Structures are given as C-alpha cells and as structure tokens.
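The following block contains the structure, expressed as structure tokens.
Note that one protein chain is taken out, while the other chains of the complex remain in position.
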Amino acid sequence: MSGFLARRLGQSLVLLVLVSMVGFAILHLAPGGPMSQFASGSDMTQEDLDRIAEQLGLNRPLPVQYAEWFWRMLQGDWGRSYRDGEAVLNVIGSHLGATLQLMLTATLLAIIIGVVIGTLGAIRRHSIFDTLATVGAMIALSIPTFWFGLVAIYVFSVWLDWLPSGNRFTPGDGSPLDLLRHLILPAMVLALVETAIWSRFMRSSMLDVVNQDYIRTARAKGVPEARILLRHAFRNAALPMITVLGLQLPTLLGGALVTETVFTWPGMGRLFLDSISYRDYPVVMGILMFSATLVLLGSLLADLLHAVADPRIRLG
Amino acid sequence: MVDFRIDRRAVLGLGAAAALAPCTGQAQPRPPERPRGQVIVGLSQEPTVFNPLMPGIEVDQGVWWNLFSPLWYTDPEGNLVPDLAREVPTLDNGGISTDGLTWTVKLRQGATWHDGTPFTAEDVKFTLELINNPSFRARSRIGHQLVRDIRVTAPDEITWRMEAAYAPYLSILSLTFMVPRHLLSGVDPNTATFNSAPVGTGPFRWGARQPGDNITLTASPAYHGNGPFLERVVFKYIPDLTVLYTQFRTGQVDHTSIQGISPPFVREARTLRGRVIHVNPSASIEHIAPNLEFGPLADKAVRQALYMAVNKRALIDAIYYGLPAPTESFLPRQSWAFNADLPAHKHDPAAANALLDQAGWRRGAGGVREKNGVKLEFTNSTTTGNPVREQAQQLLMQDWRGIGATMRVQNMPAAVIWGEFWQQSRFQSVMVGVNFTLGADPDVTPRFHSSAIGAKGGRGQNNYQFVNAEVDGLLVQGATQFNQAQRRATYQRIQALVREELAILPLFQSAAVEGVKEGLNGYRPNQNTSSNCWNIREWFWTA
Partner (left out) sequence: MSLALSAPAFRRFRRHRLAAFGAATIVLLTLGCFLGPFLLPFDDTTIDVMNRFAPPLSGAHVLGTDELGRDMLARLMMGGRVSLIVGFTAMAIGMALGILVGAVAGFHGGWLGAALMRFVDAVLCFPTIFLLLALAALVSPGLLSIIILIAATSWMDVARIVEGQVKSLRERDFAVAAQVLGASDARIIVHELVPNAVAPIVVAATLNVARAILLESYVSFLGYGIQPPVPSWGNMLNNAQIYLTSAPWLAILPGLAITLAVTSFNFLGDGLRDALDPRMRAR
C-alpha cells in the first residue's frame, strides 16, 4: 500500500512537470499575446508595445522563459499577473473562495437530490416517478446553461423581482441574508445539471447492482427488501460514484465558468477565462498547475477509496 | 424595490424633500453640503491597472480620473481647463515660448496627496522623468520623449525645454496624471505597493478592491476642486453586456459606462421607468480598414467601388438602430479640426459596377470579378463575441456580392486579432472602431505617416500601410504649428486626402449609449477623456 502510494506520488510529480511544459509551450505558441489589448487603443504606438514586451521579457527564447519560470516556481514565486501586477498565488486566492462557496453549495445539493432520485428511480424502475425523473434529467442535461441562467434571471429578477440578478453581494451590505439571496439563483442553475448527472449515474449503477447474483441470492434467502437495498445494493452501487466524484473534482474550477459569467460571480472560472483572453501567462500557468494538482489528487483519492470499498481490487 | 440601500435613501429623501418643499418648487437640484450616498458604475471590462502611467485601457482610465489629477483636462466642449496647474500655458500667456520649445507651468497651491503630503513641482518633475525612465513600463512616451532639462524654479513652478516643437503635447498632458514622488522614488516603480494601493490628488481616495468583482473609492475631503458629493464610488465588473444591461434594468447598477448599452437594447431601455438613457457621440470612428498592400484592396478603384456599394443608411438604421451618424472623416464631428466639406458617400451599386468594369475587373466564374489573375476576394475580421458587428459584416457581404466582390468572415478573439495580425498588417481587411485623436488633438501621425507602418519596421500604428508623400509633409507641419487656425487648415487637407485615397472606408462616428439612474445629477459625457467617469466628483443624488 505505501509502496503504491509512493509510486503514484512520484508519477504525479513527473506528470506535473510534463503538464507545465506542454501548457507553457502551447500557451506561448498560441497566436496573440498580452500586448494585444493595448494595440487597438489610441495612445500606444508600436514602439511602446515593443518596448513593454521587451521589459516583460517576452522576447527571449521560450526555453529560457520556461526555465526561469520553473526555477522561480520551485522557490515559491509563481510570478506576477500582467494585468494587475499582483502575485499569482494572491490572485488565485482571491478568487478561490467565491468558487468554493458556489460549487460546494451546488454539488452538495446535487449529490443529495441526485442520489435520492437515482436510487428511487432504479428501485421503482419504469414507474411514473422514474419516467418523470428520467425525462426531467435528460431535459436538464440538454438545456444550454447560459440560456437557462438568463431565463432564470428574467423570471426571478426581472419579472418577479424576488432575487438579485447577479453578483455575490450588494456593495455596502454583505450580511449573511444578503449573501444567501445572491447565492440562490446561481447555485440552483449550477445544481440543475449536476443533479441530472448524479441521478443518471446513480440510477444506472444501482440497476447494475440489483441484478447481480448476490442480490438475487439475498432476495431468495428472504432477506427483507429494505435491508437488501441499504446494506447490499446501495453500498455497491455507490462504488462507481466514487470514480464520478474523483472526476468531478477538477470541474470544481472550470465547471462553474458559464454560471459565473451569467451571474457575474467573481470565481476561478471567470479568472481563468479573463486570463486566457488577455494572455496573462503567469496567472494561466498558475491556475493550470493548481488545477492539475487537484486533478491528480482527485484521481489518486478515487483509486484509494475504490480499493478500500472493493476488496477485490489489489493495489500492487 | 428590494435593494436596502435604495430604501434607505428614499427615507432620507423624504425628510429632505419635506424640509425644502415650501421654497424650492421645480428648481435645479443642488449638491449636498457633505458627501452622501454611493454610485455603482457597471463596466464590462475589469479595471486592473492603478498606476496611471502604466499600460491601461479605457476602464482603467475611468478609475484614474477619480483618483488622480492631470495638470489640465479637456472639457466636453474641447477647451483645456486647468486642474493642478494654475493656468494652461499658451503662446499668449508666455507659458510656451514663440518657438514652441520652452514650456513653463505655474501650479496650484494647496493641493495635497491623499496621505496629506503637499503636492509640489517636484512631483511633476518626477512624473515626467519616470515616464522616460528606461526600466519603467510606461504606457506611452509620445511627446514625453521630447522633454529635456526639467527645472523646478519654485515649489509651484516648473519649466522644461522641448527637443522639437510639438503642439499635441498640450493634449497629451491633459491625459497625463501626476504621481507622488514620495511614494515612488527609491522603489521599483513596476512593482511598488503604490500600484495596488494608489495615492493621488483626485476627488476620491483608494478604498478596497475585490479582484474580479469591484473597486471601491471613498470621498477625499481634502480635494482641491469642486466636489466630491458622493461618499463612495463602486466600479463593478460585469463581463457580459446582456447581464450588464439586465443589472442596470433591475437597478443593481446606477450607471453603465464605456461599453454601455448595446444598440439592440436601446429601444427597450428608453421605456424603462426611473432610467435615463444618453446617446453620446463618441470619438471612435467605425470603419473598414483595408490592408493597402493586399492584392485587390491595393487598387484605389476597388476601394472606391466597395465604398459606393455599401448601403450605409441600411447598415446604420437596421443594425445600429439609427444611433450613430454617418461620416467621411477619421475625426469626430465635434473636433475643432473636423472637415465638413468632404465629398458625401452615395450608395450607388451601378456606378460601382461601372467603375470596376472600367478598371479592368471582369466578372469570372461564379460572378466574382478578377483582373490579371487576381480575384476580387478578401477576408474581413473583427473581434468575436460582438454580434452587432457580425451582423454588419453579413450586410456588407451581401452588398459586395452584388458588385462581384467576395468577402469572407474570419473573426478572432481580441488577443489574437489585435496581436501581430493587426500590428504587423497580416490582415486583409478589418472592421474596427478607432479613436484617432490624441486627447482632443487631431494629430494622426502614428496612424497615417509612412514611417509609422509596423510591418515595415515603423514605430506607429499605420497598419493600413498608407503611404502618401503629401500627407507625410502635412503631418510634420501640423505637429509644429501652434496657431489653431493654421493647424485646422493643415488637418482639413489631410482629411481630404485620406478620404480621396480611401485609406479607410469610413462608416460612421460611433454613438456610446450609456444609462444613468434617475435622480443622479452631474453626468456630463466628454468624448475627450475616453471615459465618462471623468467627472464623478460632480455627481450627486437628488436629495
């Protein structure tokens, strides 16, 4: 077990370095650059643009830039944003809270509702409830998020005037009630799709399990149905869910991007999109390394939990 | 209304109205004695640069106007108004020597930085020197690089010599904000704490910033000018124009600035209760930028034919809801140098066809014209995510198909299109809105002088690759004239030449549609300042 852990951690570190190399190369080779945003303005000339690119060190060979970036990162210096001059780690830190608040709320809602709906649907397969849940989930998955978000704003903010149309809080207020009111719409929009995903996976996983021999055996032996479902079926059905959870971890950062845009939620998704649009290389690289670490941890965690839950899988 | 803040103000308002009711009647609202209330300004781009000498875009400049002061500024009518200076130097008052080479500026006394330090001529000297400091990432050195021998002759007087006479420098200084010497000397100006906690001489002082969300400024009681009358200004970043409009509509934003309200929303916006919609002519000229070195577009006859084939009226009325005004010049109509006598555009596809026939462009396979093996085909690019411009492109595509010219859309994200593609003239044609003026100055040397072509190693932004000896000469002449009547003649001739050669295909002078909540007074659009947040110091809520 500890040998497995050590090897996986080693592999992960090598992966991180690879990811950083590939990401750095692609980012810098992509057309455009951080100077573009100024080029359509009126008071900066080509001379100014060239001079600033030179001052930022953008004209040096790519391997040199990479090596310097890498060496500094090892020392804990992730560079400074080209946009606001802040240290990259501070920039990430100042956006992380908003995303976590939104994502955790939505994911928690989605897991609870999704698992309940999925389990009930599998048990009462092809009942009216199951059909409605299936149709509902499919439609939820098929609606483009930004469209649904805009419709939600028009209904709940513009027409009914119940909830604010965006932002994380009212400037000058920020009480818990104010925060909650701002959280409802985006969390609801985000949870809609997530719930659909969780209920679909849970339902199919549960269906796989209830048809397994050991469940049939238990049933034949006269074990009460409720106990079969809770003790045997649910536990085994939840197994693939762990993989799903591991896979969902990275979407924690990027998954809310559309919702964050529609509801002007100042989170990681927006930050990433803005940084990409402005070619803010240090911030993009920082987010990439941050999310890559998260993905690798998630994957490792999923494997470990999977092994703990299913003794037939040996980690060797 | 669910907004707590509004409720509170309504209650306050009731009290005030009751007190004033007997005597005021319908009189003009008066600003309060002490700063009161707050304004939330919605911006579709995020202000991130707070050192006013570093590279920033319009939204950054909107924040700078409230934190900092220039020596003088340009008012909406185009006049220079002293701010940190006591008077604007001219030939008449002796502030500028007759050869244009020696400048002397007398400064206001009693202005202080937000931290209480007095503002002096040393700060002006430091600012000008910092811009020319080779290790500092200064935004632009146009004009500033000509400054030599800066001398502080008194705490409130400064003088310098210009390497060459340069008339636009007055306008450039009207957009140059002074920075404090005591906070920026002796530290690396690129990474100084000042850059994220700026200290200025402006009407508002730095409050707090939540990255990706908002910036809060608070009233500076020591401000040397009129105002401020608001306790707080919040600049709120709302990245999507539809969402920005919705938040203005639902009242979460008091003012939509810069990108403002997209044309398709304007008709509806005008019907909103409690909202005032302003349509302001902006200094930005929307045009088709041809690459004059690219195949068919190098032929003047082709450009003339393309221009005649454009149904400008339909474009403006249908796509832009009749808001902007058609134009023939690169200068805004309000500029003192504007040439109103340029030949007017006429929509005439028949004449366009005849012109092309005459110039030897024959219709070939599929109705597309060609000449000497060159097809009358080109791409047109603009920034993606701008549905209104995309509609305009498709309209032009149809207009031009009618005269045997094929235009294909090749749009790109901003970071790509305005990169080397634009700077090094790799495009075939671009649809773009450009503010050609420097402040209020009509000098367009960086745009039309033959030495300003980036693709040919030049130093400006003449990305059209326009080369014209007469224009070159006039540009040099105009930059050294200090008599406005003489300068006007020079720039009117330049406008005539650019129109004659069709170095750009001018479509219209853009209209910026901005919304203001009813009861908010003092909003005064100013196309010379690149942001209508320039005078928030004068804004106040009707009591």
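Labels for the chains are A and B, by order of writing; each one numbers its residues from 1.
Convention: contacts are C-beta pairs under 8 Å (C-beta built on N, C-alpha and C of every residue); 3 or more make two chains touch, one makes a residue touch a chain.
Here the structure is a predicted model, which means the values were calculated and not measured.
S.K.: Which residue among A:Ile139, A:Leu180 or A:Leu230 touches the omitted chain?
M.R.: Of all options in A:Ile139, A:Leu180 or A:Leu230, contact with the hidden chain holds for A:Ile139.
S.K.: Looking at B:Ser69, B:Thr127 or B:Gln393, which makes contact with the chain not pictured?
M.R.: The missing chain is touched by B:Gln393.
S.K.: Hey, which subunit B residues sit against the chain that's not shown?
M.R.: 241-242, 262, 264-265, 267-268, 314, 318-319, 384-385, 387, 390-391, 393-395, 397-398, 408-413, 416
S.K.: Mind listing the subunit A residues that contact the chain we can't see here?
M.R.: Subunit A touches the chain not shown through residues 11-12, 15, 18-19, 22-23, 26-27, 29-31, 124-131, 134-135, 138-139, 141-147, 150-151, 154, 197, 200-201, 204-205, 207-208, 211, 240, 243, 247, 250, 253-254, 257-258, 272-273, 276, 284, 287-288, 291-292, 295-296, 299, 306, 310, 312-313.
Going forward, only the chains that are shown with their structure count from here on.
S.K.: Quick one: report the Å distance separating subunit A from subunit B, using the average Cα coordinate of each chain.
M.R.: 38
S.K.: Of all residues in subunit A, which touch subunit B in the complex?
M.R.: Subunit A residues touching subunit B: 30-49, 52, 55-56, 80-81, 83-86, 91, 94-95, 98, 150, 153-154, 157-158, 161-162, 164-168, 170-173, 178, 261-264, 266-267, 270-271, 274, 276-279.
S.K.: Provide the residue numbers of subunit B that touch subunit A in the complex, in ascending order.
M.R.: It is residues 1-5, 38, 40, 46, 48-50, 55, 57-58, 135, 137-142, 172, 175, 190-191, 195-196, 210-214, 216, 232, 234, 236-240, 242-243, 246-247, 249-250, 252, 412-423, 432, 434-438, 446, 452, 454, 458-461, 530 of subunit B that touch subunit A.
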